[in-house]
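In what follows, a structure is listed as structure tokens, so that the remarks can point back to it.
A protein chain is absent from this complex, but the other protein chains hold their places.
As written, the chain order gives the labels A, B and C, with residue 1 at the start of each chain.
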Amino acid sequence: MNKKRSLILREACNLIVPAVLLYALYVQFHGDYGPGGGFQAGVIFAAAIILYALVYGRKKTQKIFPASLVRYLISIGLLLYAGVGVASLFMGGNYLDYNVLAHNPQHGQHLGIFLIELGVGITVAAVMIMIFYMLDEYAD
Amino acid sequence: MFADYYNYWVAIILMMLGFYIVISDANLIKKIIGLSIFQTSVFILFISMSKVEGGTAPILAEGITTYSNPLPHVLILTAIVVSVATTALGLAIIARIYREYGTVDENIIHDQDEEDEDNNEATG
Amino acid sequence: MDIQTILDISLLTLLAVTAVILLRLQNLLAAVLLSGIYSLLSAALFVSLDAVDVAFTEAAVGAGLTTVLLLGAIAITGREQSVTRHSKLLPIAVTTVTAAALIYGTLDMPKFGDPMAPIHTYVAPRYIEMSGEEIGIPNIVTSVLASYRSYDTLGEVTVVFTAAIGVMLLLGGLRKPKNKEKNE
Partner (left out) sequence: MLTQHLAVLQVVVPLISAPLCALLPLAGSENKLGNKLAWLFATLVSLTTFIIALLIAKEVSDHGVISYQLGGWAPPWGIEYRIDHLSAYILLIVSAIACITMLAAQKSVEKEIAHEKISLFYSAFLLCLTGLLGVVVTGDAFNIFVFLEISSLSSYVLIALGNDRKALTASYQYLIMGTIGATFILIGIGLLYMLTGTLNIVDLQQRIPELLSSRTLHAAFAFFTVGISLKLALLPLHLWLPNAYAYAPSMITVFLSATATKVSLYILFRFFFGLFSNEITFEEFHLDKILIPLSILAILIASSVAVFQNNIKRMFAYSSVAQIGYMTLGIGLATKSGSIAGMLHLFNHAIIKGGLFLAMACIVFRTGSVQLSNFAGLGKRMPWTMAAILLLGLGLIGVPFTAGFISKWYLLIAALEQNNWLAATVIVGGSLLAVMYIWKIIEHAYFKIPISSASEGQVISEAPFTMLIPLWILVAANFYFGVNTSFSYGFANTAINTLFQ
């Protein structure tokens, strides 16, 4: 994977990766209005990183997204999701009841959905990147 | 009759093609591919039942009154994720099997296991 | 027949053709690519059946991610082919019986697209009629996924987490020498 790639490939990658990352963010935060949400965003985000790794090599990618960081993020996304549920317990509701999270139910719902979708996005993206790292390392 | 059920029937045929690959093919990777075809076809069955004649995608909009049923969509979103998680895990196990046995052919693996067993009996 | 039906039938036919070719294929690489095509076709079918969220996910996951994973796997194991030694009779019998049971089951199903089917008259209407008020976002699928049935989604994220833990346990840290010998 560390072979020198052609200039064109790298330039194309430099253009595509940021665009895909932006698109992932759009999908993440636009899921309320159109199709999309944390899961799809996570996959797209990971796809961008994997593309980068295919062009620039895994080692260079791991300087930006070290495996240890990715490993933390896998847990953190899930904890964020489950934590929203715990927060609703402490604010007097049932588990994952978003109504109690803010001063009025609809705001609570928006906040809750925003947070759990973020949790989903983080975990899914981190998991996909981790699986890629693992397979790539194993193939060496 | 045909128009009422063809979606379901084709979905069933697709499911069975996938299922057949899983249980008949000796290649471990091909089995995983078959599993994914099997499951995707079950998703087609679910999504077919969610369709309402004259309905649109379940995203609220002005002036639309008939929507297709969102619940099967939600269930299948979850099922797709479960399915890919299974695939990833299956492939990881296959990668390890390949390292240990040097093959991904069910029959050859079986033969090697038999040999091991015989050796065990002999020495044990 | 309207456009919708024609589109439906052609997509389903294409899916069937893909699956049959896949069944007979001997080349693993081609099989992987065909399974990607299968996913793409089903994503197209999902769009025509109004399931845009599912289509999006199927395209990203089934056609994209699964294909990448499978390609990664055959990069490790090679494209070696297997010859089936067993008789095909048992698999054929099992699939035939299963198919027969399912076809039998379809005979009393609500008709395709029937708006009076039980699933369209019970439970789901509440999501369609009330989610605008109760949740306040337009995408009903997101409302159900992230709020009404958000606990399922928590389970789904846990499944993904489990897969990651599993892959790390299975493939991680293999290059270090084993610190113990297997005892016999």
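The definition used in the following text is that a residue touches a chain if its C-beta (ideal position, glycine included) is under 8 Å from a C-beta of that chain, and two chains touch if they have at least 3 such contacts.
Predicted model only: the values in this text are computed from it and were never measured.
> So there's a chain missing from this view; which of the remaining chains does it actually touch?
The chain that is not shown is in contact with A, B, C.
> What residues on subunit A make contact with the chain left out of this view?
Listed in rising order, the touching residues are 71-72, 74-76, 78-79, 82-83, 85-86, 89, 93-99.
> Can you list where subunit B touches the absent chain?
These residues of subunit B touch the chain that is not shown: 19, 22-23, 28, 31, 35, 38-39, 42, 45-46, 49, 72, 75, 78-79, 82, 85-86, 89-90, 93-94, 96-97, 100-101, 109, 113, 116, 120-121, 124.
> Counting contacts across the full complex, list the positions on subunit C that touch the omitted chain.
Touch with the absent chain occurs at residues 101-102, 104-110, 117-124, 126-127, 147-152, 154-156, 158-159, 161-163, 165-166, 168-170, 172-173, 176, 178-180, 182-184.
Here is the rule we go by: only the chains that are shown with their structure count from here on.
> Draw the chains as dots and join the ones that touch; what shape do you get: line, ring, star, complete or other?
complete
> So, comparing each chain's Cα centre against the centre of all protein Cα atoms, which one is closest?
If we average C-alpha coordinates per chain, C lands closest to the whole-structure average.
> Go ahead and note the Å separation of the Cα centroids belonging to subunit A and subunit B.
25
> When the centre of a chain is set as the mean of its C-alpha atoms, what distance in Å lies between subunit B and subunit C?
Taking the mean C-alpha position of each chain, the two centres sit 6 Å apart.
> How far is the middle of subunit A from the middle of subunit C, if each middle is the mean of its Cα atoms, in Å?
Distance between chain centres: 21 Å.
> For subunit A, write out the residues touching at least two other chains, lowest number first.
33-35, 39, 131, 134-135, 138
> List, in ascending order, every residue of subunit C touching at least 2 other chains.
52-53, 57, 61, 65, 69, 72-73, 76, 138-139, 141, 143, 145, 153, 156, 160, 163, 167, 171, 174
> Which of the residues in subunit C end up touching subunit B in this complex?
Listed in rising order, the residues of subunit C that touch subunit B are 5, 8-9, 12-13, 15-16, 19-20, 22-23, 28, 31-32, 35, 38-39, 42, 45-46, 49-54, 57-58, 61-62, 65-66, 69-70, 72-74, 76-77, 80-86, 88, 90-92, 94-95, 98-99, 102-103, 106, 109-115, 117, 119-120, 123-124, 127-128, 131-132, 138-141, 143-145, 149, 152-153, 155-156, 159-160, 162-163, 166-167, 170-171, 174, 184.
> Under the definition above, what is the set of subunit A residues touching subunit C in their complex?
Touch residues, subunit A against subunit C: 31-37, 39-40, 43-44, 47, 50, 71, 74-75, 77-78, 81-82, 85, 95-96, 98, 105-106, 109-110, 112-113, 116-117, 119-120, 123-124, 126-128, 130-132, 134-139.
> State the interface residues of subunit B toward subunit C in the complex, per the touch definition above.
Contacts found on subunit B: 3-21, 23-27, 29-30, 32-33, 36-37, 40-41, 43-44, 47-61, 66-78, 80-82, 84-89, 91-96, 98-99, 103-107, 120, 123-124.
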